Each structure stands twice: as C-alpha cells, then as structure tokens.
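A single protein chain has been omitted from the complex, and every remaining protein chain is retained in its original position.
Coming up: subunit A.
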Amino acid sequence: MDMNEIKEIFFQECEEQLAELEAGLMKMNDGDRDPETVNAVFRAVHSIKGGAGAFGLDDLVAFAHVFETTLDCVRSNRLEPSQDVLKVMLKSADVLADLTNAARDGGSVDEGRSRGLVKELEALANGELPSPSTAAEVPAPKPAAKVAPALAAAAPAPKATDDSGFQPIPFSFDDFGDEEEVGSGIPVYEIAFKPRSDLYSKGNDATLLLRDLSRLGEMSSYCNMDDLPGLDDLDAEAAYFSWNITLKTDKGEDAIHAVFEFAEWDCDLSVKEVGAEPSVSPNDELPMIPVPFDLSILDEGAAEAPTEPNSDAAAAVAAAETVSNVTQMAAAAARVEKKEAAATAAASAAAAAQNNAAAGQTIRVDLDRVDRLINLVGELVINQAMLSQSVIENDTTGTSSINMGLEELQQLTREIQDSVMAIRAQPVKPVFQRMSRIVREIADMTGKTIRLITEGENTEVDKTVIDKLAEPLTHMIRNAVDHGIETPEKRAAAGKNTEGTVRLTAKHRSGRILIELADDGAGINREKVRQKAIDNDLIPADANLSDEEIDNLIFLPGFSTADKISDISGRGVGMDVVKRSIQALGGRINITSRPGHGSVFTMSLPLTLAVLDGMVVTVAGQTLVVPLTAIVETLQPEAAAIHSFGANHRLISIRNSFCPLVDVGRILNFRATQANPVEGVALLVESEGGGQRALMVDAIQGQRQVVIKSLEANYTHVPGIAAATILGDGRVALILDVDAVVGASRGQALKPEMSLAAAG
C-alpha cells in the first residue's frame, strides 16, 4: 500500500469524522448535554488533527488544534455550550471540512474566514463570550456534572472482600476529568427507593435505574434486605430489596424524579434534600448485605461480563458464610445471582446498543466491487427466470423434484438479491446533514434566520440514488432559503415568525422514496412567474393557465436563464436542471405553492436503480415491462364498457366510474391507429398526481422481476420510457414510464422533438 492509498483512507475517515462532528454539534445545538456527545465531537476533531499531523497537513492541524482546545473547554465544563458558542463551532466544523477537502483535492480555503474563526475560538477558550447577549453567564469553571466521560473506563466498584463484618460498600463512581473537589455547595439528597414486584414485571430493572441515578452525581447506596424471607417462602417474582441512597448532585430534584419517570408508579420513592453534608451512615444494626454493584459490567463488552458476576457471587457467598442465618443468606446469594444474570443480559444489551451507536461493524468496500456483484446477481436473476421458463415450456408433466428445486432456486436468488441490494441501501442522513450546512451558509449570506427541520433521515435508499440526490437537493434548498423565505423584516410585517422554517422529509411510499422540501416562505408569485414566461416566449401572452401550470413553469428550460433572477420573487435558478437530474434518476418532481404560506416540492424517486417487479406485456409486437407498483388492477374490457368520448377519446366504465383509455402502442408511436380495446387487456394504473388511467396493451405475458438497465448510459432519455431490461431470451425490452405516458395522455404528446431536445 503506498502513501497515497493510506492518505485516501485517511480522507475517507475524515469524512466520517466530519459527519460525526456535525451530527454531535447539531445534537448539542438541540440541547443535548450528554458528555458522551461532547466527547464524540472532541474525538472527531482530535482524530482529524492526529491524522493530518501524520501527513504534514499543517493548515489542517493548526485549525484543528485551536478547535480542539476550545472543545476541550466545553468538555471540562469550563465553557457553557450556549447557542452562540455552538454557532461558532458549527462554522468551525464547516471550515474544518473545507480544509480537509482542500488538503485532498487541492484548492484553497477562504483564509479570512478561517482566521476569523480561529480568533473567535481562541477567545472562547480564553473565557470570552462570543456575544454580549450571553454576558450574564460567567465562563468560570462550572460545577461539573458528575459523570465519568466514559463509564466503561471507570474503575470497578470495590469488592466485598472484607468478610469480618458487614461493612457496607459505598457505591463509588470514579470520575476523572474533574480536578475539582466537589464543593459543599452541592445539595445532597437522600433517596429511599423500594421497588414493588410490578416494577420488575413491567420490564424495569432497579439496576438500570440505579445506574442512571449514579450518572447525576456522586452516589452511595445501601441495599436493605430486611424483607428477604427464608428460601422456602421466597417468591422468585417478588421484590424484597430496597435501597437507601445518598446522592450528591447539582441537577436538582427534578432530575432525580426524571430517572424514575417510568417506574415511579411501581415503587415507593421518597426524595429529600438533606443539605450539603452527607448524613447517611451505615446502620450497623441492620443485617445488610453488601451487594456489589459493579457498574463496569454494564458498560463493558459482554465478553467481560460473565467473569465479574461470578466473583461477585462468590463474594456474596463468602459474606454469607459468616452469618448465622445461612438459609437466608443463601437466598440472598441466589437473589444476587439472579440479579447478575439480569445484569449480564443488560450488559450485552448495553454493549449492543453501544455498538449500534458506533454505527455497527463496517468494512469499506470499493463501490465498483459492489456494482459488479449486483450486476452478476442481476444476470443470475435473468438466468433463473430463463431456466424456469424453459422448464415450464419443456416439462409439461411437471416432475416434482425439478419444480421443487426450481422453486428453491427462485427463493434463493430472491434472497441473494435482497441482501445484495441491502448492501447498497443507506440512510439519507448524510445528504440531509450536508443540507444543514447549506442552510447555514445561505442564511448567513442573506441575513435570514432559518431553521432546518429534517424528518425521516434514517429512511434507506440505494447509494446511487443518495449520491445523485445531493445536487438537486442543494439547488432546491438554496432556492428555498434565498428566494422562498422572506427577510425577517418582511416576515414580521406579514405577521409571521421572523425565523423561517425549511422542512426536509423523507419517507417510503409504495416502493418509492418520497422526499419533501417545504418552506414557510412567501410562495410563488404567480403573476411575476407568468410575466417572466411571457417575456421569455415560453408561453403565449394570452395563455390561460391554471395555478398549478403556472407553478410548473419554473421547471421550463429557459426560464432560469433569465439574467436577473433575483427580480423574481419566486424561484427559478436552474430548476430545469433540477428536474432533469431527478428525471435521470427515474423520479418525478412536483410543486405546490400557497401564496403567503410557502411552497412544497415533492420528489418521488425509486428506491433502487437496479431491480423492479414488472408486468411483462406485448404492445404492437413489442415486449414492454410495466412497473408493478403502478398497476392497480388488470381487466379484460368488454365492448359494452367502452364508450367514445369526443373525437378521439374513449372511456372505459369500471364499477360505475369512467376512466380514460390510453393505447400504449399508439402513444409510443408503435402503430398508426388506435387498437381495438376489446382485443387487448387494460392495466388500471394510478399516476403520481392521482387519477386513474386504463392503459391498453395487447396481451400480458407474465409477472417477473427485471434488472433495470440504463438507457442513458449509452443513449439518452426517451420520453415514455423509464429504462430498459434484458429478458430471458437475451433480448432487450423497454420499461414503460407510466407517469409520463399518463401525462402524455392528458395533453402534450410524447414528441420525437423531446427526445432530440434531451439529446442536446
């Protein structure tokens, strides 16, 4: 592996770290003060700095260092991560990303910007606050939230090794990173916690509650086992233990109650502030068993968990030996063991959760290799279909073993295909995250305050779709912020919140992904858009257009090439390009706008560009594939159900409603005259914009999964055709673009000029 390859890996890692950094900062921006979040942010910058140092990327190191120093202040609670501080940090993250890109691809970064940020960061680190608005807050060391940065690293609690007596073992949660001795100013609470059986039966666990409690501050606890009956009377399902807890925390009583939020009904709980001095002393009169409560097992890897409980159990047994009531103690030990079994389970669950948080186990694979695999699986699917077909054709007797094998093969191929597709499926999160930066930048540039709300960012789509989504989405977000949302003054005048909102949503709908971009801006100024279109000769001056049609004018090529774009209060910067790139993805884009209330852009995209369930049909001697997701039902039209309507239109009556008939062969220009519908089959389809159409085809061959092959790769986009596929006999079949065909049936024909226009 040469240096360049290592460097490439470093940059790939940087990308991940930057994403983590931004995600962490956004979380903090939303009020997340979990030390783990702060640590993750710190780690991200730290690793970028470390790697950059190894490659001698001095600019990057210098900036990352300053950034890291300031983050360290937040980490050690010397700097309150207020909104203003986070604003600086988010900008710094942007610059860090720019510096990383510049280091990889060459090019330069706006030095003024980075230098300004360095100054701001240094000022923050020195305890100066970014803006006077927060001057009230003193950047002095704040009483630390007493939580260890990583509980996993915490030293195990002392073991009950003293068998001479019943010395209660204090619950100790070592906390590093906090040099300061906890002052007497921190309130101390005495908490009495006695779970009822219901607590356990509802899936709560006292162990976990205690752990959460321990995160609030310095805690010691004593387990009271008075109620523990003899073994004979022991009900394994019941709750016998109660705890007396002393907790030193500055989080307040509410935080304590919050820990028990879901358990409060199922336990007896009392919380009482007892001043600053711990007043609980071990009550020697009570036969208390030191129950080792080792937190490390909760957070460490599951592998370590089994050993710890064993020693703890042994300790408990050892302690039990010194007690006269052996029976009782054996029961206690049993109880302890049971508890530990639960703890072990919790430990593995926690470990799993931790793994999850760290994005699971991943390997980096060259996309080309995955593509090759996907292509091969595609061929396999075709081959399997071919095989099935020839078996069915040749084997009329239907040998059961062959059929069974074939069925199994079919299932396997399907499964392989699904798994291979899953490799490429990724959440849209990274793209959405990138958008928050765009919003920040444009908002800064235009002096607007914008809130970006993202929803459904874990919706998964094929990687190629995600990659190709970024560009049109960036374009649209820019438009929404720049043109869609008004200035704060205008918004105030219109009686709106001065802060504009842009909402980005992703969700699955009937086998496609729906991405919605909504803003609460002024909406499209239809008068101006219309005028602009007339000025540019896009529509005749006397054209009578519906609101929807006017809105859609902004997608026309030529509309955007107008010189003074900012003259239009609506939108229009390169929306034709946006539309074209969405179409290239096999998607559609729609706009709805309400003047004064904002606009919504809706994109509907396929989940994958590789495979589709299709209905194979014959039209004018051609084999076509119709995507199954579009078809509502198929029917054999009867002569009585067909009605002529006007000169050229025909309707088919379906259950008392009339649906326009569309001859696919005619609309695709495969034949000169409309075919007789009675001789064909009607496919009832529902288009994106709603409304049904009956597509007439000559015959249905069958239903099949087909591998989508791009037409654009070697040719060009063809109106009415979504893509191509290869059939079992090796011939190419076209995949129908149902929505385009339905659209064509509404008015504009699929003209050859359009295909030439698309070809340039």
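What we mean here is this: contacts are C-beta pairs under 8 Å (C-beta built on N, C-alpha and C of every residue); 3 or more make two chains touch, one makes a residue touch a chain; residues count from 1.
We adopt the following convention: contacts and distances are computed from a predicted model.
This figure omits one chain of the complex; the name its UniProt record holds, of "Hydrogenase", "Purine-binding chemotaxis protein CheW", "Ammonium transporter" or "NADH-quinone oxidoreductase B subunit", is "Purine-binding chemotaxis protein CheW". Contact with the chain that does not appear here is found for just one residue of A:505, A:581 or A:745, A:581. Across A:239, A:385, A:617 or A:718, the residue that sits in touch with the chain not pictured is A:718. When you scan A:126, A:446, A:644 or A:669 for touch with the missing chain, the hit is A:669.
Summarising the interface, subunit A meets the missing chain with residues 375, 378-379, 574, 577, 580-581, 622-623, 668-670, 709-711, 713-716, 718-721, 724, 726, 730-734, 750-752, 754-756, 759-760.
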